[in-house]
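Below is one structure; the comments refer to it alone.
Every protein chain except one is present and positioned as in the full complex.
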Amino acid sequence: MNIDQAMEIRQQKILAALENKNTSVHFDDALDNEMVLNMGPQHPATHGVLRLLIKLDGETVVACVPELGYLHRGYEKLAENMSYHEYIPHTDRLDYLSPLMNNTAYVLAVEKLVGIEAPKRAQYIRTIISELARISSHLVGIGALAMDVGALTVFTWTFTERERLYDIFELLTGARFTTSFTRIGGLAHDMTPEVAAAISAFLDTFPAKFHECISMLNTNRIFVERLEGVGVITREKAIALGLGGPNIRGTGVEHDIRRSEPYLVYPELDFAVPVSTGGDSLSRYYVRVNEVKESVKIVRQCLEKIPAGPVHANEPKKVLPRKERVYTKMEELIHDFMLVNFGVNPPVGEVYHAVEGSKGELGFYIQSRGEGHPWRLKIRSPSFMNLQSTPHLIEGGMISDIVAVLGSLDPVMGEADK
Amino acid sequence: MLTTIIESLRTRFPQSVLEVNEFRGETTVRVRKDDIVPVCTFLRDDPAASFDYCSDVCGADAYTPEERFQVIYNLYSMTHRHRIRLKVSVDESHPHCPSVTAVWPGAEWPERETYDMFGVVFDGHPDLRRMYMPEDFAYHPLRKDFPMMGIPDSIPLPRK
Partner (left out) sequence: MGLEHAFGDSALTTTIDSAINWCRKNSVWPMPLGISCCGIEMMAFAMPKFDVARFGSEVFRFSPRQSDLLLVAGTTTYKMATVVRKIYDQMPDPKWVIAMGACTSSGGMYRTYSVVQGIDQFLPVDVYVAGCPPRPDNLLHALMMIQEKIQRGESRSTPMTVAAERLEQQQLLQIQGVNN
């Protein structure tokens, strides 16, 4: 099949889906008919390579068909072909706005499958990095939303704060972006006092800076009016469609996995679950803003409470040994060889473990047949489910609201397309 | 809590609950394929269960002589905050499965993804297209007999 025929088949199927939505497509007279608009996959407001086919009656959106898959990288096939340890760097690139969160979510699922638990200190550090990742993700989410509705300045400000977080990540993990910091049964290495000092220095100045950013938006009439009452979804529909994270909490559902199915050290911490009842884009924005404030609180508490101790579980047959011991100790060398060549070999079974990611419920479903690599690994990505609601949010609205709705959903195509 | 739900499921559908598994505190119920929609409707509407949130639907390729495809439903209850997993078997010769989109509208895209990746056709699905791969792609990549690097020239590239 040549490329022209292939492109024709792809177009026909998508247009047919648009036709199924009780609309008709005629291309005879542009003024007389409804118009089909193609948005993306290269569009500044679709946050990546999302493609929307929109049918317009004047400026009103009659029907909308999202088209995904422009970033489908075959993550699940990759997972079936590599060991549990090898897959950790791949989780970085799922939700690339918060790589540390994905690292944590994945190793928690594998640890549940293997049946081990990381020591307390490692769990505290995981909580800290998860919350810092949440802050850094929401900073881009808020900034990009502001940019989509026309306020570029806020994006440069929030990104400056994000750069400071990058510096902390670099100090902690050695990489500013793709961190691959967690390991099965622990972490790559311990958090040094310099990192803790850098984090607390960041926390001292960040709230004031963040307040500056959001006060630019909260009192901005254009920003508020472009989001208020736009992209409304009811509480029942949000649950039925499987929305997650700030998007479902923006409809008044107090659903937060940190609270409902606690993991890591969240039960020991004092934090609130921000909820907003509007169900519109502005509510989703407010939930994100309040979540950042709560995350700051959580990290502060963790830094106070963090105990001393090891960051690796004492399970030599499951946890990769430290490199310096591999080179000097016989036992560790054997364990390292076995772990690298044959893998962790968890028992036969299947687990699903979900964490509250920055976009919603980030879950890993793993089927194991007792081998060193997963038989099947399914990523339950929150952005995928959030994007499912776009037709419901957009249809009936104005064309200029599409960018506001997409910005408030905050999708990341890396995890939506897998 | 979950044991009572499974008991009531067993009394209500004595034929359809095939097997109940417990592993790491998670319950997996194997259900007969043809009864998946009534079972799901019961689990959603029963006040003791009230699994109103369809967390995920995914497929798996068991690749054994007895069983080929599985469709797995991860369910969650917003009110009771518990989870359950349902699993059905789908034959290789007739890869069809009833769709649960009437029960949870949110299952629409995950079912499309399962169709794209495994070729399991969901009967009654409102818009069963490929989710990720192009429409002209002829294979189902997550099947175990599909090579990792794909079939050469199965997707055309633009001319240089």
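Note that the chains are named A and B in the order they appear, and that numbering of residues resets to 1 at the start of each chain.
Note that in this section a contact is a pair of C-beta atoms (placed from the backbone, for glycine too) under 8 Å apart; a residue touches a chain by one contact, two chains touch by 3 or more.
Computed from a predicted structure; not experimentally measured.
Engineer: Give the residue, chosen from A:Thr178, A:Asn220 or A:Ser260, that touches the chain omitted from the document.
Structural biologist: Answering carefully, the residue with contact to the hidden chain is A:Thr178.
Engineer: Quick one: say which of A:Val140, A:Leu362 or A:Leu377 touches the chain that got left out.
Structural biologist: Selected residue, touching the omitted chain: A:Val140.
Engineer: For the chain left out of this view, which of A:Ile14, A:Val36, A:Val49 or A:Met385 touches it?
Structural biologist: Of all options in A:Ile14, A:Val36, A:Val49 or A:Met385, contact with the hidden chain holds for A:Val49.
Engineer: On chain A, where is the contact patch with the chain that was removed from view?
Structural biologist: So the residues of chain A touching the unseen chain are 3, 7, 41-44, 48-49, 69-74, 77-78, 89-90, 92-93, 96-97, 140, 155-156, 159-160, 162-163, 166, 176-178, 413-414.
Engineer: Can you name the residues of chain B that touch the chain not displayed here?
Structural biologist: 132-134, 141, 146-151, 155, 157-160
Here is the rule we use: only the chains that are shown with their structure count from here on.
Engineer: Find the geometric centre of each of chain A and chain B from their Cα atoms only, then give the gap between the two centres in Å, rounded to an integer.
Structural biologist: From the centre of chain A to the centre of chain B is 23 Å.
Engineer: Which residues, counting only chain B, touch chain A once they are in their complex?
Structural biologist: 23-24, 26, 28, 52-56, 58, 60-61, 72, 74, 78, 81, 83, 85, 104-110, 113, 117, 126-127, 129-136, 141-142, 144, 146, 148, 155-159
Engineer: Spell out the part of chain A that touches chain B in their complex, as residue ranges.
Structural biologist: 1-3, 5-6, 9-10, 12-14, 17, 20, 68-69, 72, 74, 76-78, 80-81, 112-113, 115, 237, 239-243, 253, 255, 260-261, 349-352, 354, 361, 363, 365, 367, 375-376, 378, 380, 384-385, 387-388, 417-418
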